Structure formats: C-alpha cells, structure tokens
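All protein chains but one are shown at their positions in the complex.
Residue numbering begins at 1 within each chain, and the chains themselves are lettered A, B and C in the order written.
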Amino acid sequence: MSDLKIERGQKTFDLICLGRVAVDFNPVDYNKPLSECTTFKKYLGGSPANIAVGLSKLKGKVGFFARVSDDQFGDFVTDYFKKENIDTSHISRCTGGEKIGLTFTEIKSPNESSILMYRNCAADLSLSPDDIDEKYIESGAALLISGTSLAKSPSREAALKAAELAKKFGLTVIFDIDYRPYNWTSLDEITVYYSIVAEMADILLGSREEFDLTERFFGLDGTDFTSASYWHKKGVKLLVIKHGKEGSNAFVKDGKKYKVLPMPIKKLKGFGGGDGYASALLYGLTQGWELPDALEFGAASASLLIASHACSEDMPNEAKIRNYLNEIHSQSKEGYVTEI
Amino acid sequence: MSDLKIERGQKTFDLICLGRVAVDFNPVDYNKPLSECTTFKKYLGGSPANIAVGLSKLKGKVGFFARVSDDQFGDFVTDYFKKENIDTSHISRCTGGEKIGLTFTEIKSPNESSILMYRNCAADLSLSPDDIDEKYIESGAALLISGTSLAKSPSREAALKAAELAKKFGLTVIFDIDYRPYNWTSLDEITVYYSIVAEMADILLGSREEFDLTERFFGLDGTDFTSASYWHKKGVKLLVIKHGKEGSNAFVKDGKKYKVLPMPIKKLKGFGGGDGYASALLYGLTQGWELPDALEFGAASASLLIASHACSEDMPNEAKIRNYLNEIHSQSKEGYVTEI
Amino acid sequence: MSDLKIERGQKTFDLICLGRVAVDFNPVDYNKPLSECTTFKKYLGGSPANIAVGLSKLKGKVGFFARVSDDQFGDFVTDYFKKENIDTSHISRCTGGEKIGLTFTEIKSPNESSILMYRNCAADLSLSPDDIDEKYIESGAALLISGTSLAKSPSREAALKAAELAKKFGLTVIFDIDYRPYNWTSLDEITVYYSIVAEMADILLGSREEFDLTERFFGLDGTDFTSASYWHKKGVKLLVIKHGKEGSNAFVKDGKKYKVLPMPIKKLKGFGGGDGYASALLYGLTQGWELPDALEFGAASASLLIASHACSEDMPNEAKIRNYLNEIHSQSKEGYVTEI
Partner (left out) sequence: MSDLKIERGQKTFDLICLGRVAVDFNPVDYNKPLSECTTFKKYLGGSPANIAVGLSKLKGKVGFFARVSDDQFGDFVTDYFKKENIDTSHISRCTGGEKIGLTFTEIKSPNESSILMYRNCAADLSLSPDDIDEKYIESGAALLISGTSLAKSPSREAALKAAELAKKFGLTVIFDIDYRPYNWTSLDEITVYYSIVAEMADILLGSREEFDLTERFFGLDGTDFTSASYWHKKGVKLLVIKHGKEGSNAFVKDGKKYKVLPMPIKKLKGFGGGDGYASALLYGLTQGWELPDALEFGAASASLLIASHACSEDMPNEAKIRNYLNEIHSQSKEGYVTEI
C-alpha cells in the first residue's frame, strides 16, 4: 500500500482542499416539494468543504484555498471552519460583490432529492491564481481539487496553477470530479479541463457519468475497466468510480481491483454520501491503511451521511464509523469490499 | 380629493405594480447576528410584491409585471400571488438562469435590523421592454414603478417604457423610490433615472434620503418644502416624504400639507413598514377617501407590519387595520395626521 | 427669429457637443467593394466631431465632452481638435482599454455607400457621468447631444445628466438623433431613450426614419406634420426632418414650415451631408439669422460635403459656402428654401 499512502512527514497538512465553500439550506418540513417547504436549517456546505470537515472530524490536518463572501455568510463559514480546526489562513474575502453559493435542497422522499443552487457570481469561482501561495502548497502532503473549481475563470486558473505547483512539490494530487452543471458553458469545455486535471492526478474520484464526461474526446467504451486502463497509462494510481445505489469500484495501478457494496441504512436524503466517502477514504490513506480497509471506512461514512439531515454538521468521527461498522458486521457475515 | 382619486371605472385593475418579487428568509431564532441564526422562515418578499399583497388583502384589484426564476422559488411566488388573487398573467419566467432575489434578514434587536441580499443576476432585473404589454397597461387605473427596477438594463428600459405608456393612457403614475444600493453603479446614475421617472409621476413616495438622491443635480436645500415645491412644478400631485421613526410628511399640489406621526406598537423589526404604508394609502385613494384618512390608514398598516415577523404574509386586511386604529384612538385623544 | 437664436452672450462657447469622436478610413481606390480596396486615407470622424469641426471652421466657439482611446489614434483626434480650435479640456482618455471607433467606408458608386464600423468597446461609449462637469455645461449657449451617445451605459447616463444640467442652466438643447444600429440591443430601448431626450430638446434633427424610431410608442401616423405637432406640444421649438435625396422639412413652434430642396452637385459619396447641414444651420442660428437663411446655408454645406472625400477635413468655411451659393443661384432663379 506504500504507493497510495499520503505521508504527512514534515508537512503541516495531510490535505489541502481547493474549491467551493457554500451554505446549505435544508428544509425542516421535508418530504414535499421545495416550493411548499416553509422552514429551513442552515449548514455549511460545498463538496470540498464537507470533505475538509469530514477529514478534520477524523483528526486529519486540513488546509483550504477559498474565497468566501464579504458578508455574514462569509463570517459563518469561516467561523465554522475555525471551530472544526480547519486552517483558514488561505480563505479570503471577495471584493467584487460575489456571494457565497447557496444550495436549497428539495427532499421529496428519501429517493427523490434535488437541489436549487444559487451560483451566479459565486464567491468560490472568484478564487484567483494570486491566491495560490506556493509555500502553502509546499506545506501539504496532498491537494484535493474539486472539479467545480474548473467551471469558470479565475478559479479555473487558480486550480490549474495549484495542480502544477502540487506536481512540482510532489504532493499527492486528488481530483474529485464533482460535476455540477451550473456555470459550465459546454460539454467540450468540461472535457477539456477535466481531462487536463485528470492527467495530473494521482487519485481520481467520480461517478460513472463523471468519468464519461472526462473521457468524451478519447473514444473509450464507457466501462470502468477501460477507464482504469486509460488513466493508469496516464499515470493515475487509484480510480474510484461510483455507481450510486450499486456501490463503487476501485482500481489500483498495480492491477488490483475492488468492488464496494452499499451498506444497510435508513436513508433520509440522496446526497452527501460522496463527501463522507472521500473524507473517510482519504483518512485511511493518510493512516497508511490497506486500500480495502480505507474503502470500507469510506463507504461507512457515506452510509451515515445519507441518513443525516446535514452534510457537514453530521460528518462522523472515527468512533461513530467504527460503531456503525461493528453493527452491520454483526448483522451479516458478508463483506462489503471484495477483490474482483 | 377628486384630483388624487384612483378611479378604476371600466379598467380591470386598480393598480399594476412593476418590479421585484423576492423571497425573504427571516430567522426564527432572531435577536442575534445573522451568522449565528440557524433556522429561517421563507416568505414572499420584495417591496412592490409586498404592496401588491397588501392592496389585494384590502380587496384592491392588482396586476403585476415581473420576471421570476424558472425554478421552485419561481413556482412559490407565482402560487403565492395566485392564492392572494393577484393577476399573474404578466409574470413570466427567466430564460437566462437568473435567480429570484433573496433577502436574509438580520434582526439583532427591534431597532437593529439589516439585510443580506442576493441580487447578482436577479430575476426581476431581467424584465424586458418586450414584456411590457400596452393593452395590459391600458387596463390599469394606476401604475406603481419601484425604483429598484431602474437599477439595471433591461428592467430599466421596461420600467421607462411602462411609465411612458402609462402617461399615454392617462394612468396615475406612482413612483416608489425604494432605494437599494445593490446593482447601481454610481450616484449620478441613480439621480439620472430617479429624476426622469419622478418627472413623469403623479405620486412620489420616498424617504428624505431617497428624495435627496433624486434631487442631487438640482441644487435644492434638502428640506421637504423645497422638494414639494420643485416636484409640484414638474407636475407631481402628491409627495409623501418619510422620516423613519419621526413619521412622514405629505404635500399636495393644491398646497395642503400634512404631518403623519408614528403610532404606538411593540416593534419586532425595522423594515416592512413602508410597504404597508404604501398599500393602505393607495387603497384609500382607490376608495376616494380624503387624504388624511388615507394617510392614517397607511400609517396604521405600517405600524402593524413592523410588529410582525413577515412582510407579505402579515399584510393586514381592512378589519385588522380598523381594529388597531380603534384601539389606539381609544388610548389617546391625539390625532396622528395633522395639517401643517 | 429671436426664439431660435443661440445667444452666446457671456458664455464661453456657442456650442458644446457630446458624443463620439471616431477615425474614418476612406478608400483611395474607391468605386469598388471594400474588400477589394487596398489603400485608405485616415480622417477624423464621428457625427458630433464633424459638426464641431464644421462649426469651428465657421468661426463658432466649440467645446466637447468625449472619451478617446489612450493610444496613437487618441493623440491624432485630440491634436486635430486643437488644430481646429476646438476646446479639448473635457476630452479625456479611456482607462479600460476601450478603442476609438473606426469607420471604414465602402464607396461602390456615388449612390451606393456603406460603412463597416468598429464599435466594440468603443471609447466614446465610456464617457461617464463623472466626466460631465456642471461648470463646463454652464459655460455653453447650446448643447448638442448625439443620439449615438445614448446607445450604452455609462455614456447614456453621461448624456442624460448633461441634458438635465443644460435644462437647469437654460442652454439650447439640440438633439441630433444620429441613429447607428451598432450597440443598441432593441428597438424599444432606442425609443425609450430617444423620446426622453427629444422631450428635453429645443431643436430636433433627424431623418424621417429616425423620427419614426423615436415615436414608436405614441401611435403617430409617420407624417412630418404629425411629428411636428406632437413634439411642439412637448416643447420642441424647431424640428428638421430629413428625407435624403428629396431634401428636408423644417417646422417651427410658432407654426412656420419650410421645405428645403437638394442643391446641384457632382456627388462622390452618400454620407457626411448631415453633419455639414447641422454645423452650418447651427452657425446661422448663433448669428441670429432668419431660419430660411440658416437652412439654405446648412443645405449648401451638406451639398459640398457629399462631393468631398472626407467629412471633417473637407468642412467648408463661410467663403466656400457663399461662393457655392452664389454659383448655384447664378445658374437657377429657383429658390431652395420655400415656406409651405
């Protein structure tokens, strides 16, 4: 497993995340259309922000590159990060009136969730190459680029610069494709930037659909095996390809392959699982765990998240994940991670 | 009073409003900074939308020109208008991804309110001159232009076109200055457009500060008397100049002047009063009431609004205003509207 | 004629123009499609700039509000204005990379001219309300607004502010409609702003098509008589409505009407005539001439211009116009200006 281990060593941070910090408004009176919901709870949100909170809850050391709005919501998210021991030295305020992205979630039923996003002039997309401090990059063992940061300039160039510097300094580069249709102008634009960053990555995380978007130019056949073979040749060490309710597959450059099955849980909502997965998986890698163990830990966190009202607020600590794993293992002898 | 009466006659609508429809999120756990509030109630908002609801609650017939977002919040506000018997035939959906404006209110104490607005690419500012249907204008007895609609093209040109057509068809033109700093690029821009519409108006409603903004080019002395004299010469029939907690002054072209004092109430928040005032005052004018009676009715509605959690949802009907007036008159012999 | 006289009195300038300064490139090898022309002469251009040069050649005192590019073409036009004794104290440089507008003229034959304009991010449209110096306005006897300045913000607001201040200080306001399709986004937008400025004007100059554009909202019948009657009621003192090769009609508020016939000339190109007309007509008004004399003088300048290669460079002085008038009067007893 040495090849996948994220070794902090003398570095300050296990992981530096780059991308969107948002505010989620989740309805309290859910199980109906959003237009009819009257009361909402406010949470920190945004995929890389959730991952940062998740890893920090697991005692990982986390840094962040972001722009947040110069208003009360900017205060809220910065205060929240501080409370969660995430370093905020490289989270700065917007100066052009950009507003932090909002996500209003619609939970019609446990299996019918959708979101209404406010992403016009979003604060996170104003992250600038000037914000990308070379010394800060150097102080991390790994860098996670959220694909949403590539949707628009200048955040796009900030992310590309960060990735180039991360390569220069030998960080593990993680690309979480995190596709959101907002702000992109064409499918080709998506493929252009996803494929550039995917080629620079050591670890690629995404759904099957996200891999398809990334590979549109290359004439692949849309199977996980072909994707793995293509990206391993480009230098990617680990791919995790998610298939929603069917679970996920993981492919290591050395040839090992794993199937990860979903775990039993009483589901509340259809989102948030991916961020739990990523944070707990990456935690396992920082600990040098064997990959199957890290994958199982990730899948358990994902399962807990889709049973919770919030994404950030409900990120589990290690004890909570362990308890859950013990519980489901006691109910079934079957393993959730198997080599294929 | 005949000169000020808004006579519906054969027209379909007493009033057609033009401008922003928004969604308000008011904290349930108020009396603290917004960043610390965790739970919010969702209401229809936006000054002209609130006025429309207020007048409709008083049994006025109301039409509306607006653009709202093509999402669940657009559904919410349209459904709300329908429920309140406001005509929605000229409320259409945005096509360019514009989002309905949001207002998060911060109520630190009854006297310290502020707002955090989401107005980037706001739906209402995408109202286009093409949306301004000449026949619809002709079907109204009065047109209310909210000054916020002038902040940006193409809404700006839509409002100017509507005002020009309203003049052509002899509607009473009401200009509610409704200054919001968002979206404007300079003070001169504000004065240019405010003064153009003020010259076209029959009725001008605004705070002292809003009148000052409107008059910046003209070398006036900043007193209500000078403002009244200036705008009466330009053809304005009625000015209502508001002074916050001190009450307001009203000036009629025929020379009559009135002082309106604030009424006793247990205040919850510092906003919403102006929309109550406008809707109840305009209701009085549609009924052909004497101006002092209409002003008192307006002031009573304003008073009830600042004691309520919502702006739209809590717009009073006639009975509620009458009861409140009876109550305060029973407590004090002093009148709230006096000729000066 | 006293009502139309532009009386300089104690003022510094007979006329202050506001709007576009451009550079014209006219082919030397003309009478073929522009794509095939190989050699071009460079001239100062832009309708209000040409009018300024024309009036200055006639010894009028001229000021100007403009933004020009911060490059060699900005130098060229500023130097040219200085050479022609036009005041350049209120011509400033762009700071955002805007470029001075270019006009490449295509002269396929004397009767088939067209233009290829470079007006993206045009310098003149960056004129800002901050550039409109109240004292400078006060120092003019008349202000000429070119309609092109209304096509886009912030030039639009600069022009509206200038017109409002000109009204405040009692200047004669001249609105030269000067319609150019570039930069406008809709017909309604055109009508909105043209009609606002036309209402503020003392003198309206335009082609029949330009008047039609201005009057779209008002249900007029498209005849010059109806236009005159409508705008006289709004306060306009003089309308000059141009009909291309058929000549033009002039309407005075006191009821007098004149027909102006085209004068015989060997035509080179189909443009530039209007600017000659305006400058010489306005010159006549500054001199307190009877209107028919001023109109004849204008028509003569127009005639000389369409026989010349340049618009600015070939603006005639008084002697040249007088000589031409003597010549055509010696050839024909018929008058070119007749009361109708």
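One rule holds in what follows: a contact is a pair of C-beta atoms (placed from the backbone, for glycine too) under 8 Å apart; a residue touches a chain by one contact, two chains touch by 3 or more.
Note that this is a predicted model, so its numbers are computed, not measured.
Engineer: Quick check: which displayed chains does the absent chain contact?
Structural biologist: A, C
Engineer: So one chain is hidden, and I want to know which residue out of A:Lys59, A:Lys82 or A:Lys168 touches that hidden chain in the complete assembly.
Structural biologist: Per the contact definition at the top, the residue touching the missing chain is A:Lys168.
Engineer: For the full complex, which residue in C:Asp14, C:Glu106, C:Asp202 or C:Glu296 touches the chain that was left out?
Structural biologist: Within the whole complex, the residue contacting the unshown chain is C:Glu106.
Engineer: Which one, A:Gln10, A:Ser89 or A:Ser186, makes contact with the chain that was left out?
Structural biologist: Checking each option in A:Gln10, A:Ser89 or A:Ser186, the one touching the absent chain turns out to be A:Ser186.
Engineer: In the complete complex, the non-displayed chain touches which residues of chain C?
Structural biologist: Answer for chain C: residues 25, 28, 33-42, 71-73, 75-76, 79, 97-99, 102, 104, 106, 116, 118, 120-121 touch the chain left out.
Engineer: Please give every residue of chain A in contact with the chain that is not shown.
Structural biologist: Touching the missing chain: residues 128-130, 132, 153-154, 157, 160-161, 164-165, 168, 185-186, 188-189, 191-193, 195-196, 217-219.
Please note the rule applied: only the chains that are shown with their structure count from here on.
Engineer: Centroid from C-alpha atoms only, then distance chain A to chain C, rounded to Å. What do you get?
Structural biologist: Chain centres of chain A and chain C, defined by C-alpha means, are spaced 61 Å apart.
Engineer: Using the average of all C-alpha atoms in each chain as its centre, how far is it in Å between chain B and chain C?
Structural biologist: Comparing mean C-alpha positions, chain C is 42 Å from chain B.
Engineer: Just curious, how far off is chain B from chain A if you go by their C-alpha centres, in Å?
Structural biologist: So the centre of chain A lies 45 Å away from the centre of chain B.
Engineer: Using the touch rule from the top of the page, what residues of chain B touch 2 or more other chains?
Structural biologist: Chain B, residues with two or more chain partners: not present.
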